[in-house]
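Sharing a structure below in C-alpha cells format, with a few things to ask.
Of the protein chains in this complex, all but one are displayed in their positions.
Every chain is named by a letter (A and B) in the order it is written, and numbering of its residues begins at 1.
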Amino acid sequence: MAGDIVDITLLSLYVSSTSTLVATAVAVPVGIALGLREIGSQRLLKNILFTLYGLPPVLAGLLVFLLVSRGGPLGPLGLLFTPLGMVIAQVVVVTPIILGITMSVVSTVESRLKETAFVLGADAHQLRVTVMREATAGILTAVMVGFGRAISEVGAVFIVGRHIEGQTQVLTTTIITDIEQAAYGHAIAVGIILLVIAGLVYSLLYRLQERTLQ
Amino acid sequence: MHFRAPRRFFAILAASALVLMAVGVVISNVGLHREYILMATTTSTRDTGLLSVLLPAFRDATGIEVRYIAVGTGQALDAGRRGDVDIVIVHAPMLEIQFLADGQGLCRNQVMFNRFVIVGPRDDPASVAQATSAIDAFRRIAENESLFESRADNSGTHTKELELWALAGLSASTFGSWYERTSQGMAATLTISNERDSYTLSDDGTWFALEGALPFLRLLYSTDEPVLQNVYSVIPVNPAVHSNVVFEKAVAFARWLIGLDAQRLIAEFTVNGHPIFTPAPVGGC
Partner (left out) sequence: MTMSVEVEALRKSFDRRNVLVDVDLHIPPGEILAVIGPNGAGKTTLLRIVDFLLRPDAGAVRYDGRDGPADPEARLALRRRISMVAQNPRLFRGSVFYSVSYGLCVRGVEPPELPIRTLQALEAVGLVDRLHARTSDLSAGEAQRVAFARAVVFRPDLLLLDEFAANLDPANARILEAAVLEYNRSTGTTVILVTHDMFQAKRLANRVALLYEGRIIESGSVIEFFDEPGDPRTRAFVRGELAY
C-alpha cells in the first residue's frame, strides 16, 4: 500500500525532472523561434498557448491514458501504469507552459538588442543565439515554472500511473491515497517532503539564474 | 565562439533528455512481457488491508508477484474490458455477471464476503439501533428525515444503498435536503458523517479501520442478513479477448484464493481486533 518513502521520492524526482527536461528541449528552441517572429502572426498563437496553459493536468492524463491504454493507438507499447507513461503525460502538461513563457520573454527582448546584433553582422541563426543569451534568465524562469507544475501536479500521474506499489508511486499520488484512507498525518509529512524537494531544486536553479544575470 | 555555447548546451540538454527517457524505458519494462500479474480492485478492498496479507503470502507460495490498481468498481471492470489488467477483484455481483456474459471474464471464483453496516450519530435520533431489519432501518431514517450521507459514486456500497432504499419502497431522487451526496470514497464519506452527525452505509472493514478517528459516530446496525452481505469475487480477464494478459498466472491466483491457505488467512484477518471477512469459496476457475 504505502511503499518505501525513499523510492517514492526518487520516482517523483525522476518523473518530474525527465518531463521538464524533455519539455525544455522541445519548447525552448520553438519558443525562441516563435518569439522572434513578427507581432502580427503571434496573436493567434498566443491565444492557443494561453488556452493550453489552462490545460488541466487531469485532462492531459486522460488523453494520454486513452492513448496508451491497451485499447488505444499506442497500446502495444505497454506504457500505461509505467513511469514512462507518467513522464509522457507530464510532458503534455509542461511543454505549453515553458513554450509560452519563453516566447514571451524572447519577444520582449528589446528591439535595440536585436538591431545591435544585426548591425554588427549577425545572420539569422547568430541573432537567435544572441537573443537567447540575453533572455537566459527569463528562460530559466520558464523552466522553473514548468518544473514546479510537474512536481506538484497529481492529475496526470495519477490517471496514467495509478499509484501502483513498487512501480508508479510518487509523492503527490501518495498524498491523495493517504487522504482516501484518512491517514492525514502521513499525508502532511509527505507534503512537507515534497516542499523540501521542490525548494532544493529551485535554489539550484536560482543560483544558476543569478550567474546568468551578471 | 560566441555561438558555440548554445549548441553545446542544447546538445547536452537533448542528450540528457534522451538518456533519462532511456532509463524510463528500462524501468518501465516497455515492450517486454510482464513477469507479474496486474490486478484491478476497488478502493474499499485496498482499504481493508487484506491485500497486504494475501499478496505476500501468494508470492511466498508460488513466486508470483501481484501488483494492483485501486479504483472505483466501474473503472476496475473497465480496466478489465480494456485489457489493461489481467484480473479483477470486485464486489458487485450484478456487474460481474454482466462482465462474464460479455465474454470479458474467463471464469469467476467467489472468495469471501463481509458486511455492510449502518453507522450514525451517537444519540441515534431515528432509532436505527432498534430497527427490525436493514430495510426497516432505512425506512426509519427516511421518516425521521435524519441527515444521511450517500457516496453517490456508483461504487458497490452506493449501489447497495440504492437497493435498500428501493426495497423500502423509496426513491432517492425524491429525498429532501437531509439526503447528501458526497461523491467520494468510504473513508472520506465516514469523515464527513463524523463532522455532520449523519447516518451512512459503510462496509465493516473500513468502519473498524477508522473507528478510532470517528468519535462522533457509533456502529448502530450490524446483522448477518443476506441483503447486507458484500460478496467479493475474483475474475481473470479472458485471454481470448485480450491476448496480452498474463492469464495462466492470473488463473493460478484465482484458484489460490479459494484454496485452504488463502481461506484460512481470510478467516483469521482482523481489523483493530475485529474479524471482518467470512470465507465463502465457490470455484468456477
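One rule holds in what follows: a contact is a pair of C-beta atoms (placed from the backbone, for glycine too) under 8 Å apart; a residue touches a chain by one contact, two chains touch by 3 or more.
Values in this document were obtained by computation on a predicted structure and should not be read as measured data.
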| item | value |
| --- | --- |
| Contact residue for the chain not shown (choose from A:L66, A:L113, A:I176 or A:L205) | A:L113 |
| Chain not shown: contacting residue from A:T18, A:Q90, A:S107 or A:T130 | A:T130 |
| For subunit A, residues in touch with the removed chain | 110, 112-113, 115-123, 126, 130, 133-134, 212-214 |
| Where the unshown chain meets subunit B, residue by residue | 1-3 |
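One rule holds in what follows: only the chains that are shown with their structure count from here on.
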| item | value |
| --- | --- |
| Whole-Å separation of chain centres (CA-atom averages), subunit A against subunit B | 33 |
| Contact footprint of subunit A on subunit B as seen in their complex | 2-3, 5-6, 10, 13-14, 16-17, 20-21, 23-25, 27-31, 34, 38, 43, 46-47, 49, 51-52, 67-71, 82-84, 185, 187-188, 190-191, 210, 213, 242, 244 |
| Residues of subunit A that touch subunit B when the two form their complex | 1, 14, 17-18, 21-22, 24-25, 29, 69-71, 75, 77-85, 87, 125-126, 129-130, 132-133, 162-167, 177, 179-182 |
